[in-house]
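On to chain A.
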Amino acid sequence: MKKFKILLTTLICMMLFSQSSYAGSERLILTGSSTVAPLALEIGKRFEQLHAGVRVDVQTGGSTRGVLDARSGTADIGMASRALKGTEQDLTSHLIGMDGISIILHRNNPVKMLSNAQIIAIFTGKIRNWQQVGGENRSITVVNKAEGHSTLELFLHHFSLKNSQIKADVIIGDNQQGIKTVAGNPNAIGYVSIGTAEYEEAQGTAIKRLPMAGIAPTTEQVRLGKFPLSRPLNLITKGKPSSLAQSFIDFARSPAVRDLVEAQFFVAVASQH
Partner candidate 1 sequence: MPERMFTLLIWGAALLVTGALLWLLADTVLQGVAHLSWAFIVDAPEHAGRDGGIGPILVSTLCILGVALLVSLPLGLGAAIWLAEFSRQGGFLGQIIRLSLDVLAGVPSIVYGLFGNAFFSLFLGFGFSILSGGLTLACMIIPVFIRSCEAGLSAIDHGWRHGALALGMSRSTAVWYILLPAAAPAIIAGLMLGIGRATAETAALIFTSGYVDRMPESWMDSGRALAVHIYDLSMNVTGGNAAAYASALVLVTLIVLLNVLAQAMTDRWVKRRIFSA
Partner candidate 2 sequence: MTINNSTTAYTLGNMTLGQACCTPVPHLQIKKLSIAYAGNTVLDDVSLDIYKGCITALIGPSGCGKTSFLSSLNCLLALIPQASVTGHIYFDRDDIIHDAIDTMRLRRRIGMIFQKPNPFPLSIRRNLTLPLREHGVRNRYLLAEKVEQALKDVGLWDEVKDRLDGSALALSGGQQQRLCIARALVLEPEILLMDEPCSALDPIASGVVESLIKRLQGRYTVVIVTHNLAQARRVANYAAFFWMKERVGTLIEFGRCVNVFEHPRNPLTLAYVRGQAG
């Protein structure tokens, strides 16, 4: 009985202590795009080092979620891998980088190039074998994204497709899952963020990016504004952000994080000027 009481007291003390430590520190909550999240996480870590007592929590949830959380106040800052839509003009976006969307194949797939028409035919199920586009005699595994991701929306918009037209074999959630799926299947075709794909390739993952409309899917082409399927990476706030959020946004847009942005293979805004 005595031991139990001691245990209970300790627990309560721990709770009080942790509560007070929580109250003493400032916290920034970022939610939204899974494309921006890894970058925001890295920026957050550096930001924490510079600002003692600040904790930056990053949760993924898709661009639309980021927009809505910023609007509702659930998050201090939303993350979106797209521009704000017409219905979202009540919010403010802060550009922190640029990214593109690239078609990816398994590294061992001999196919070097696909035209837009071929891509559409593959994703709508009209072409079902790699032989039809100059590859080996294998059936194609189409990897599509789950609804709610801006990557999917941009891809569909670019090729003027509806999601219901796509005949997918596998549906994936995050960029990383798409890359893992394609890397594990020699017959797969998918599309992911260029930044994520370049990062993964640098890590030795067995994927390759395909040029689109003859333009190589690289950070360089996105920077030059030549790559057709490119998009802004934004931080979203409602009204005037808190001073902490403002300093985080300023920090994320400053040259101080340029190496982080480039390490994730995105185009840093600071370099555009």
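As a working rule, contacts are C-beta pairs under 8 Å (C-beta built on N, C-alpha and C of every residue); 3 or more make two chains touch, one makes a residue touch a chain; residues count from 1.
With respect to how the candidates were assembled, all candidates are chains of the complex that A comes from, given by their letters.
Small disclaimer: the values here were computed from a predicted structure and weren't measured.
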Options 1 or 2: the chain contacting chain A in this complex: 1
In the complex with candidate 1, residue positions of chain A that touch it: 11, 15, 18-19, 21-22, 25, 29, 38, 55, 57-60, 74, 173-174, 176-177, 179-180, 183, 200, 203-205
